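Other chains of the complex are left out, but the ones given are in their true place.
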Amino acid sequence: MEKRGIGKIALLLSLGDGDIESLQKYYENKNYIIYRGQAGSMDSKKIIAAIETAASREDIIRENYHEEHALYHAIIEALSGYCRGQVLLGEVLRSAGLTFTIVRGTLVEDEPSSGNWIAVVLYGQIGSPRRGFEHEAIGMGIQPI
Amino acid sequence: MEKRGIGKIALLLSLGDGDIESLQKYYENKNYIIYRGQAGSMDSKKIIAAIETAASREDIIRENYHEEHALYHAIIEALSGYCRGQVLLGEVLRSAGLTFTIVRGTLVEDEPSSGNWIAVVLYGQIGSPRRGFEHEAIGMGIQPI
Amino acid sequence: MEKRGIGKIALLLSLGDGDIESLQKYYENKNYIIYRGQAGSMDSKKIIAAIETAASREDIIRENYHEEHALYHAIIEALSGYCRGQVLLGEVLRSAGLTFTIVRGTLVEDEPSSGNWIAVVLYGQIGSPRRGFEHEAIGMGIQPI
Amino acid sequence: MEKRGIGKIALLLSLGDGDIESLQKYYENKNYIIYRGQAGSMDSKKIIAAIETAASREDIIRENYHEEHALYHAIIEALSGYCRGQVLLGEVLRSAGLTFTIVRGTLVEDEPSSGNWIAVVLYGQIGSPRRGFEHEAIGMGIQPI
C-alpha cells in the first residue's frame, strides 16, 4: 500500500466512513495525535474557538505561540476552503454544521524526515439556516509545527 | 449504513483509497455518472480546461450553456477551496498536481427528490515547483444541474 | 430592435428611469417573472434575507433547494459586485440603501432555447452611515434555474 | 424628474438602450465629459489599458498622477464588480466582451457642490471563450477626481 500523507489520514477520518476507530488506532500507534469533534454555527469565530479549545484540551498543541500560530493558520485555511473564498458565514446568511479533525504527525507516514505538521479538516454541510437547504463542503489546512 | 451525499461519494473516490473500482461501480449502478482524471500545472486555466474537456468527452454534461455553467462554477469553487482563497497558482509561484473527480446524480443517494447535482473534487499536492516541497490540498464544488 | 438579455431587462428595471411600469408589463407578457423591492442596512445578511423572502413570497422560486440555491448564488454575486470585492458592509463601517430587482425567464428574450435563468440586480447608494456621504453602486448576478 | 447621479448617467449610456445620442448630448451640455468604447479579451490588463488609453486620448483626465490614480481605481472597482470578486479572466478560463463608459462631472446633476467625480461602467458578456456560453455582467466604479 502507498504511504498516506497527513492530509489523506485526516480526510479519511473526517469522512467517517468505514471502520474509523481502527483507522484512528492504527495511526495513533504510528505516533499521530488525532482528535475528531463537531461544531455548528452561523458564527465563524465559534467554529474556530471550538477547534482551538479542543486542540488545547487534548494536548495536541503545546501552550506556546509558535504552535498556536500553526494551528490557527491551519484552521483558517481549512475554513477558507470550506467557504470557497471569503471566510463568512452568518454575514452572508449561511450556516455550517461540521465535523472537524485535527491530526499532528509527520507529513508522510513512516517518513520521519518529512518533519512534524498539523492538518485540520472540516467536513459537513453548508447552506441556508433552513434544514434541507444545504449541501456538503470540505476544507483542509496543513501547516508545519 | 447512512445514505451518502454526492460530496462524500466524490471525496471517497478522489482519495483513491481502498477498493475504488467497486465503489465506482456501486454508484454507477445507482445512476451516478462518474469520472476520475488527472491534471497538473502551474497554470490554473489548464486544470480547468482539462476538467471541462473530460466532462464533455465523457458526456457528463450536455452541450448546453445551462449545464456548462453549473460545471464551471463547481470547478471554480473546488479550485478556490484547493487554493484556500485566491485562485492563483503560477502567479504566486506554486504548482498543483491533482486527481479530479466529477460526479453527477442526486444530492443524496436513494433520494430522487433531492434533485440532480454535480460535484467536482480536486485532491492532490500543492507547493513550490520543486519536488518534495509540496503538501496535500483538497477542494470541492457542488452545483445544481 | 435588438433582443435584450435577462440582465439588461433587470438593469433597466433597476434604474427606474422612464416608464418602468410599461416595461415590466411588456416583459411579464413575455412570461418573465419580475419583482422590485427595496432594502437598506449595514447588515449584509438583512439585505440577503429581504431578497430571499420577497422571492419566496412572490413565487419567483419554488420551495426546493435547487431553486433556492440558484437564487442565493445570484444574490451573493450581485452583492459582491455591489461591494466591489469583499461582501462586507457594517464590518467596514459602511451602509447600503438599494433597490433590488429579481427577474426570472429565458437568458435572451424570445429565445426559448437559451433556457431558464434568474437575474438579481442591486442598484442604490453605498457609503458611510452619514447622509450625503455615499455614492451609487450596482451589482448583478445571473444563474441558471 | 429626479436628478440623476453620475452613476445612473453612466449606466444608462452603457446599456445603449433607447436614444443614447440624445442622452449623451444632454449631459455633455451640462458639462459632463463622456466616452463610450468597446473592449474584449481574456486578458484583464488589455481591458484596463484600453480604457486608460481612451481616457487620455479623449482628454477625460489630465496628464497627472492624481487624476490617473482616480481613473485607475474606478476601473479596478468596475472590473471587480464585473468579475464578482477576484479580478481574473483568462487565469480562470473566461473571457469578457464589453462596452465601457467613462463619465466625468458632478456626483449629482445640477449640484455643483457635490464635487467632481469619475464613473466607469463596464457592461457586456462574460463566459467561456466559446460563443453562446456566456451571460451578461456589469460593474461600476466611482471615484472623486
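When the chains are written out, they are named A, B, C and D in that same order, and each has its own residue count from 1.
Heads up, the rule we're going with is that contacts are C-beta pairs under 8 Å (C-beta built on N, C-alpha and C of every residue); 3 or more make two chains touch, one makes a residue touch a chain.
These numbers come from a predicted model, not from an experiment.
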item: Assembly copy number, counted for this structure file with 4 shown; value: 6
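Going forward, only the chains that are shown with their structure count from here on.
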item: Label of the chain whose CA centroid is most distant from the centroid of subunit C; value: A
item: Distance from the mean Cα position of subunit D to that of subunit A, given in whole angstrom; value: 44
item: Rounded Å distance, subunit C centre to subunit D centre (Cα mean); value: 20
item: Junction residues of subunit A - those touching two or more other chains; value: 85, 135
item: Subunit A residues within the subunit C interface of the complex; value: 86, 88, 90-94, 127-128, 132-135
item: Subunit A partner contacts - residues on subunit B that touch it in the complex; value: 4-8, 11-12, 15, 17-18, 77-78, 80-82, 84-85, 107, 117, 119, 121, 123, 135-142
item: Subunit B to subunit D touching residues, read off their complex; value: 44-45, 48-49, 52, 65, 68-69, 72, 76, 79, 86-88, 91
